[in-house]
Structure formats: C-alpha cells, structure tokens
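Apart from one protein chain that is not included, each protein chain of the complex appears where it belongs.
This part shows subunit A:
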Amino acid sequence: MPDGHIGEEMVLSFDAKRAKRLLIVGPLFDEANKFRHQIAEIMRKLNSRGIDSFLPDLPGCNESLAPFDKQSLAHWRAGVAAAAANFRATDILAVRSGCWLVPEDGAGWLYAPAKPQQVLRSMLRARILSAKEAGREESSDALMEVARENGIDLAGWSLGPELVCEIEATEFAAPSGYRIVEQADVGGKPLWLRAENDHDPAQADAIVAMIAAEAPGA
C-alpha cells in the first residue's frame, strides 16, 4: 500500500510444505516480463526436485492493484521481507534488479545483479529514442531534472520521484549471505538482453541444479 502498509498480493507458488522453501524475487520493469516465463520454468523444475518456491507480485507490479507510481525500493524491500517471513522461506533467489530488494539478513543466490544507474539509463535512452522517432528531442539531463521532482514515464512505467531518486542513488552491493551467480555460470545467452521474450530450459536446469546442490539441508 502507498502508506507503507503491506497489502495482499498474488503469488505464484509450488507449496507442498517441504523443508526447502525458496522465495523468488523477479526483476523490475521491462525485465519482469522478459523473465516471467523463465522463472515459471525454474519453479516447475524446482518442484520436481522437491523444492517449494514462491513468486509474489511486488506492489504495483504484474497483477497488483497498488499504484506503480507510488512505489519505492524501500517499500518493495519491506514487501520482500514480509513475503520471506510469510512463506517461511529458507532461501531467496533474486534475479537482475530484484537483487536490490533482498533482505540484508537473508541468504541465497543473486542472479546477474543489475546496476541501478544502468537500468535507469537504459529506460531514459529508450524514451529518448522513441521521442526522436516521433521528431522530438529530449535529453537525459533535462528529463532527470523533472523526474527527481515529479516522477517520469519511462518505457511504459510511471516512476514516482522517490523511486527515481532511490535508483539514481543506489550502489548495489550484495549482502554477505548471498552468492552472486553470473551468466557465465549459467551458460547460454542472457535472456534480459533479448529483444523478444524467450525462455531457455537449459539455463533453467543449470540454475535449479545449483540451488538443489547448495540449498541448506541438501
């Protein structure tokens, strides 16, 4: 909820009350759509390896009814922490920009963490390119000046001023309980770069094998 309360959100889950319970934090913005299929594939494979998994909607994202333009990294972090407690998650797998949101005291895997300024830069660039195609000149500096005060629509997402300032100021650093998993560890082409959404069963297998081998109690 915009006032800081954590409301009810939808969750995609495989819950058979097993010992290993993985909370998944997907990427934000455009990459959320790009990874949806792949994450569902990972969850199905985890299920067949005896691991429960939970993919909650972040407030304002996917099926959530909360307004996107009222969201902030702080609020999403609180949502992730609440979900981890609610589902009694034993570990967390975060993907790309989802890595910014994991609880400091948690443990798990951070898959190809995105750099906050780079994500913002890409979205600004997409907007400037669209404007250019429509015959309008825009610049990152001018857009950011307005965005810090009033928020901004970027690539179909309505970012509030708080979120803009947080992303601009965030230097991502992995909390100590998590292991960073690079694309080279997974193999194949990075799905977030793909112009058209895709999924890759071999990459999902690699991630699931790693989680099954390394999760506590394995």
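Definition applied: a residue touches a chain if its C-beta (ideal position, glycine included) is under 8 Å from a C-beta of that chain, and two chains touch if they have at least 3 such contacts; residues count from 1.
Basically, contacts and distances are computed from a predicted model.
> So which of "ABC transporter permease", "Acyl carrier protein", "Methyltransferase domain-containing protein" or "Putative solute:sodium symporter small subunit" is the UniProt name of the chain that got left out?
Result for the unshown chain: "Acyl carrier protein".
> Of A:Ile128, A:Ala147, A:Leu163 or A:Val186, which one is in contact with the hidden chain?
Hidden-chain contact among the options goes to A:Ile128.
> Can you name the residues of subunit A that touch the chain not displayed here?
30, 118, 121-123, 125-130, 132-133, 138-140, 155, 189-190, 192-196, 198
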